[in-house]
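A single protein chain has been omitted; all remaining protein chains appear in their positions.
Labels run A, B, C, D, E, F, G, H and I following the written order; every chain starts at residue 1.
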């Protein structure tokens, strides 16, 4: 099942660079692991923003929330979730 | 080059069913042709809405506008465009 | 899987009363059938509004969209969908 | 009487983890007590958000405010309240 | 129980004057009856707007919705409802 | 002359409890004095919010601003002011 | 007493030119009469908009509403009203 | 040339009173000098807000920006600028 | 003097094609004349929208309003105007 997720990240200005760098690295490792597993299907940067649009392929909503809420950057993110489904005009049976 | 496009469709209530049906069919034909050409890379339905999220893969902005503005449903659509680029955490060189 | 759905209905002022009445009756019949099936788990009226908050219990997003987009009042509705999941403080294993 | 309440929680980034953990535990205890009493009838997590949708079953507005405003997390919450009533299409006499 | 209700009225421009006048008269009669009964406790005009702020004193939410949704102007109104309760700094036991 | 005023209060999280308690007490004393004088005619709590709706009965706008801007909590408030006047459907000559 | 009023005008596209022209003329006559009386103290066009910012000098809110709600263009206007008072840094005792 | 400017001021809560007082005094001195020069033509307080509506009479946009951006309170202000011009219904050749 | 103007065009769905085509042609002729005169300095299409961003170089606000309000498409446009001035980091004395 696909979910469209937009994540806008805002780190506090007074966060130490080292802390921020570490946080980002842990986030990157997790994101890449989830991409390799096929769960985090698409991850694009929105040009000009510290934000991304992602497509998640999960079994259910529980898995989606578990995944998002345990991202290291979660406390610093504004997240918008939209459930997606197959479009009647799609030429793909299952547009992943 | 990738662009994230959200299209919300609102047909006038007093549009004849036949006119609406024809309009949708022409739109579907065009959308499917563009998908087969690889330009309209992803087309998902937003659950509960007469709206879609699409990812377009175009040479430049001119091509994007030409494509969107000549869609049969264009006059009945609210469109939001976001330019996308590769995310530093993406495991794909070019996440299409 | 649970989805929180808000539906705001706005019928055109120039719709004939008979047409509106029939539309509402067909909508009511469908809503009640879906409630009896357990799919439309909760249906509440938002006081002072021609709007409702509903909780849907569906297998997946496809089923949700199919259900919502084929409601007779769908063309006259503004719909907002939020995926729900179990709250860690809920005393219920599965708060339906 | 039913009230639909959305609670979005935002803890200050510089709050000590121990303080946050304690605050959440006290909140959880109170929430569970209120659920057992039947007052806090439904408590769902909004996927991807540090937010919940709840349905409260209270005698009157005073009780609702007393309950919400004394929640430990109240100072850190944005709360939206909507009064609910029975929907004419509900198959339940009293959809709790 | 008190509810704060804002009503913004927008009549279609092409509504015949006689129809509008009659609608307003029926609305006025109903509003005045409800005021005499003590249900519609306060009714103020928002300066510069075809809108009012009202305070309703009702037994419960059902009564509020019944009352609002059967106002003749209901189909032409945007309504916002806020439940009120006694303020801890009020010098009145029950500020009606 | 009547003015509808909504006040949303947001105290800084790091304000000492004693300072906050004192501020609230001074605010309460002033609010009660103004209620006794008839200036602060109505003061209701918006359920679920650290906010109130008030009706002020003042000689002119100057008095209103003087009163609001010297409230102890003024620096911590978001205030919205709407001038009110008699509604043509009011059964009261002067709905105070 | 001064009130800041913004008026945005939107005439229906299908209004006959002659009807629109007449409406505007009657509006102009009334506006000029009120300016001569000193009530409509300032009337400026917002560049690029069919809108104006006006400053009204009235005895009370009743007069303001009476004046605005009887403007010929009132049914076609979105109006925003802000009560003004003397600014402590103004060099004028009464900045009209 | 006239510009309508709204300034909403928000000073940090932790700013020392003396610093704030000094800042306001310097702002007042500058505002009064500009009023005497005729540049800052009108300065009104928006009732209930730490905000003002001002009308500036400047030679061009450069002068306007120079003036606004060098106000002592500029870093603490949200500013909205609207260019004004003569209204066709104004009885003044040049409504200052 | 430079003004940044965004124009969003929305033609009524029931406008005859011939009327729309003529309106657009007259608009185009006027826009091109103003570009040749140097007044309409830049005119760009916002991709995916029936909207443009333009930069106007005018003597004063009066000229800007005169120009915009007499565009054939003016009644069908939502217009936003922002006065521009030279940026301190611009390498151009006068960035036209």
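Odds and ends about this structure:
Note that contacts are C-beta pairs under 8 Å (C-beta built on N, C-alpha and C of every residue); 3 or more make two chains touch, one makes a residue touch a chain.
Source: prediction; values computed, not measured.
The residue from B:7, B:51 or B:81 that touches the chain not shown here is B:81.
Within the entire complex, the positions of chain I that touch the omitted partner chain are 2, 4, 27-28, 31-32, 35-36, 42-48, 52-53, 55, 82-92, 95.
Within the entire complex, the positions of chain H that touch the omitted partner chain are 3, 5, 12, 15, 61, 64-65, 68-69, 74-76, 79-81.
Residues 1-3, 60-62, 64-65, 81-86 are the ones on chain B that touch the missing chain.
The working rule: only the chains that are shown with their structure count from here on.
For chain I, the chain whose average C-alpha position is most distant is D. When chain C is laid over chain G using CA atoms, the rotation angle comes to 145 degrees (nearest 5).
Centre-to-centre, using mean CA coordinates, chain A is 50 Å away from chain G. Computed centre separation for the pair chain D/chain G is 45 angstrom, with centres defined by C-alpha atoms.
Multi-chain contact residues of chain I (touching two or more other chains) are listed as 3, 61, 64-65, 81.
This structure has the following touching chain pairs: A-B, A-C, A-D, B-C, B-I, C-D, C-E, D-E, D-F, E-F, E-G, F-G, F-H, G-H, G-I, H-I.
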